[in-house]
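Inspection log for the structure reproduced underneath, given as structure tokens.
Here the complex is missing one protein chain, while the rest keep their positions.
Which chain is which? They are A, B and C, in the order written, and residues in each are numbered from 1.
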Amino acid sequence: MGMVGGGQGAFIGAIHRLAAGITGEIALVAGAFSRDGDASRAFGAELGLSPERSYASYTEMFGAELALPEDIRMQCVSIVTPNDSHADIACSAMKAGFDVICDKPLAGVLEDALRIEEAVKETGRLFALTQTYTGYPMAIEARERIAAGELGEIRRVAVSYLQDWLSREDDTKGSKQASWRSDPARSGESGAFADIGTHAYNMVEFMTGERVTDVAAELRAVLPGRAIDDDGMAMFRLDGGAAGLISASQVCSGAINALRIEIYGSKASLHWFQEEPNTLSLKRRGEPEMVLRSGAGTPYLSDAALAVCRTPGGHPEGYIEAFANLYAAFAGDVRDGGKRPGTPPGYATIEDGMSAMRFIRAANISSKNNSAWTPLAGIENQS
Amino acid sequence: MGMVGGGQGAFIGAIHRLAAGITGEIALVAGAFSRDGDASRAFGAELGLSPERSYASYTEMFGAELALPEDIRMQCVSIVTPNDSHADIACSAMKAGFDVICDKPLAGVLEDALRIEEAVKETGRLFALTQTYTGYPMAIEARERIAAGELGEIRRVAVSYLQDWLSREDDTKGSKQASWRSDPARSGESGAFADIGTHAYNMVEFMTGERVTDVAAELRAVLPGRAIDDDGMAMFRLDGGAAGLISASQVCSGAINALRIEIYGSKASLHWFQEEPNTLSLKRRGEPEMVLRSGAGTPYLSDAALAVCRTPGGHPEGYIEAFANLYAAFAGDVRDGGKRPGTPPGYATIEDGMSAMRFIRAANISSKNNSAWTPLAGIENQS
Amino acid sequence: MGMVGGGQGAFIGAIHRLAAGITGEIALVAGAFSRDGDASRAFGAELGLSPERSYASYTEMFGAELALPEDIRMQCVSIVTPNDSHADIACSAMKAGFDVICDKPLAGVLEDALRIEEAVKETGRLFALTQTYTGYPMAIEARERIAAGELGEIRRVAVSYLQDWLSREDDTKGSKQASWRSDPARSGESGAFADIGTHAYNMVEFMTGERVTDVAAELRAVLPGRAIDDDGMAMFRLDGGAAGLISASQVCSGAINALRIEIYGSKASLHWFQEEPNTLSLKRRGEPEMVLRSGAGTPYLSDAALAVCRTPGGHPEGYIEAFANLYAAFAGDVRDGGKRPGTPPGYATIEDGMSAMRFIRAANISSKNNSAWTPLAGIENQS
Partner (left out) sequence: MGMVGGGQGAFIGAIHRLAAGITGEIALVAGAFSRDGDASRAFGAELGLSPERSYASYTEMFGAELALPEDIRMQCVSIVTPNDSHADIACSAMKAGFDVICDKPLAGVLEDALRIEEAVKETGRLFALTQTYTGYPMAIEARERIAAGELGEIRRVAVSYLQDWLSREDDTKGSKQASWRSDPARSGESGAFADIGTHAYNMVEFMTGERVTDVAAELRAVLPGRAIDDDGMAMFRLDGGAAGLISASQVCSGAINALRIEIYGSKASLHWFQEEPNTLSLKRRGEPEMVLRSGAGTPYLSDAALAVCRTPGGHPEGYIEAFANLYAAFAGDVRDGGKRPGTPPGYATIEDGMSAMRFIRAANISSKNNSAWTPLAGIENQS
């Protein structure tokens, strides 16, 4: 694997490398970690890469790697750069023949996302998006139980992803991350809604197996001087007839990384909270609440959930393992030369990413339009 | 106290009597428990009332009681009948000179509520609405801490009140309660939103000390054959600038009586769940979560919360005690001949009730109007 | 009912009266609230008693009440005095023909307890001990499920009752309660172990339906200057072969009223915590944890638990209701003229109280004897 971005001090790049490493199936062999060739090489050296495989740009990397013998050159690319650069890099990588795994969200703006979608179709390469939280065993368990009909018909969904790291005015002045995420030119059309709302959104579609059709949203820049939303909420409809509420905010004091989802169906409901990811609560009317726990060997878990448990029951797993589960699925598909048909992939697909991008665009349009209900279909043609 | 409604088998009437009894300040001396005089007398006898003070109608009761010497006759009336009859009874009681405590919501339709409001203004009688959940010590603690500025400026509110007792089609055929609550002719303009959404709504205004100004809602009758909403959701705005989400549903499988509220401010957030009412969670950025517990003598609780704790820390109190706190506050005000100025009352006022009724009306109108943002002010003049 | 003790400012007396009142079946008609006749009368007046039925002593009360016509005089006596006086009052009451309900523990010293036991046998009067915590619906649910064999054979029990209100040296100097509880002359042979350890102990026997046979204990006075244990721990054996651990302490900083019990059997385990009394957790190997909730109408609860639920699911009940459940059971038995045979009583019996007293004595002896295993049987004959 080669990596684009993720140089010195970049949080998410480090997590990607650690996650890939845990799989035992992926070796980092090349990188364009920085636009500064020296910085890239220095950082590559720290990671144990040979100097000639640390590059000053992704174009250089793709070219040089293609020139290497097939059994040596990288097979796939991990993209961990800011959102606005995903499209150029991903398209270029796929056109050069590399499978791609890309940090979320798909792109800064919907138009870029459409370019990626087109490239995926054209090239037939694998494209994986790391919506990390779907890698947790209990998120997968929720999906499996819903798919098996245990909740009956889905009626109501509540999802929220709240943080507080941008809750003060000067928070957007400090770190590298905070600054590009709150800069519309680099982050794209939305701030908090794109950054973490897409995680919440993706979790809804992941667990329910349904697609969102319409949204009525209000996005807000709560803190003075913010050019882009740092807080938002929306009502939405799913194609199976359910209604839902979503909120995403980075200015909610006391919320650390609070992604919480509740899905109510005609027969039962499921409740999951990312900060305690090893439990999943299942409630049925007139019955005791059931608290399911992750863990290899747990008799009541689905095969799909068990397949991503690394430790036995009572030995908790966390965020890094969830991330590694996405990489493991991607590695498997790279090795197999494509996604196994008929099974849900272990990572977010281009379709998932496009749905989220359309949602962001539709939410933005709705928000500017007195929160009118706005369909996602064809939103790219609307202004 | 005299009671209107609450005859044999009526759940909420029994709770009202138990709550009033616990206060040690209220004696039930009269009742019009049923429209059937014999049934009313039989039930009154069960409660230990003298037969001549069990009446066949509230008009009979008001007349007969007024004819009794002042030190014997009832001083106040508790109304626990279906929503559609609140206005007639309450207006009649206040005009006869009795203070009134009335089960929520204020009325079936906004027009009736306006009549009650007018009667309160005309007669100057006390009017208390039993939005039970504001009687919990920790709900009061939340209000006090917010009033004291501990959360800073309120930014985001999430409240939901979910139940499942109407989650099956035949649930509206069975009990007395279920049937009138889902019958628009008797319950009023809304089903779940009026029945429990008003509790959720009232809790928002109670805790924040702010009023809702606008709503964008979608109400739904999820189960086939329901004439009135059994599920709904809305976005709302508070007059201090915050945004909020509310959901109320009686078709959410696995939700028993799940009233949950989270309030996020610029400095901290508060989290409370009715099913575990003795704790209140306070979270500040970069600090450990603080879990506050109710209990007499707890040094960190506000005077207002301590005033309603009956037992020391670690000795949990519940729903009946919360209810009793409303009655105790009402009894105190009846005794004092009016509400003490300058302090928040211990029960919902006519203003609180009117706000909720306007919210229901506005939500209904918004829902029929593609969920357009709808102001509450002047909603009675809109169709 | 007449009450002995429980005058102005006495916490537990007030709770007893409130609990009795909630039952709707018990009226307080007489009292010897204080040894000072004026104080007793003044306090009786506050409670609404007629002045001639507030007495200066229990002997005066028993005599005077016996002289009243049967339909007016009190039928039963509630004893809420310090431990050292329970025996004299209870024996005297039963010999005068009154049924007795008495605050726990049975007595200050085992010898006094034996006198009560003898009086119960002689007079055949009802004798109820208010081990409050067994009045909670979910404690009863635990007992019922164990009795029905759901846990299989009991293997291991862990129970602890920890508080912190005596955790500082000067805590025994302040309040009336604190001082007599830490004064061996008045409290009896043990401090924390008798005061709250008996609650923990009683809960073990109540839930398991088994009796403790042997104990190996270490009691300690942790704070300097304490004449009696403020902290203790023990291993014990149950007659069904299980082993258990018990701890009781009033010097554990941060513990408010932390009574927690876990019972492990060959098939399942049960977990209950008094500060969140409306849930009971049931765990089976290889199955999801089940969280049971109290509430009238809950389909999965036992009849015995349902019989003491006053509110529907999701409407929490608390300590006062638990206490009231004991009084309601007692009132029922008083009315019936004796305990219904074949069913577990709704309160602790003389046998339960004696078992706890023997446990305290045996624990004390064990503690002085290098924590040697000490049988409870015949402990009254051992020094």
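By our rule, a residue touches a chain if its C-beta (ideal position, glycine included) is under 8 Å from a C-beta of that chain, and two chains touch if they have at least 3 such contacts.
Since this is a predicted model, take the numbers as computed values, not measurements.
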Visible partners of the omitted chain are A, B, C
Hidden-chain contact residue, picked from the options A:52, A:239 or A:275: A:275
Return the single residue from C:33, C:206 or C:264 that touches the missing chain. C:264
Based on the whole complex, identify which of C:34, C:249 or C:325 touches the chain you can't see. C:249
Looking at A:1, A:15, A:215 or A:326, which makes contact with the chain not pictured? A:15
Based on the whole complex, identify which of A:209, A:316, A:344 or A:375 touches the chain you can't see. A:316
Residue by residue, what part of subunit B touches the chain that was omitted? 282, 286-293, 298-300
When the complex is taken as a whole, what residues of subunit C touch the one chain not shown? 151-152, 155-156, 158, 160, 162, 164-165, 167, 216, 218, 220, 222, 231, 233-235, 243-245, 247, 249, 251-255, 264-269, 282-285, 289, 370-373
For subunit A, which residues touch the unseen chain? 11, 15, 18, 21-22, 24, 163, 256-258, 274-278, 293, 295, 310-321
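To be clear about the criterion, only the chains that are shown with their structure count from here on.
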Which neighbours does subunit A have in common with subunit B? C
Same or different interface residues for subunit B and subunit C, judged by whether over half of the residue numbers are used by both? same
Please tell me the distance, in whole Å, between the geometric centres of subunit A and subunit B computed from their C-alpha atoms. 42
Centre-of-Cα separation between subunit C and subunit A, whole angstrom: 56
Chain-centre distance (mean CA atoms) for subunit B and subunit C, in whole Å, is 36
Can you list the subunit C residues in contact with two or more other chains? 293
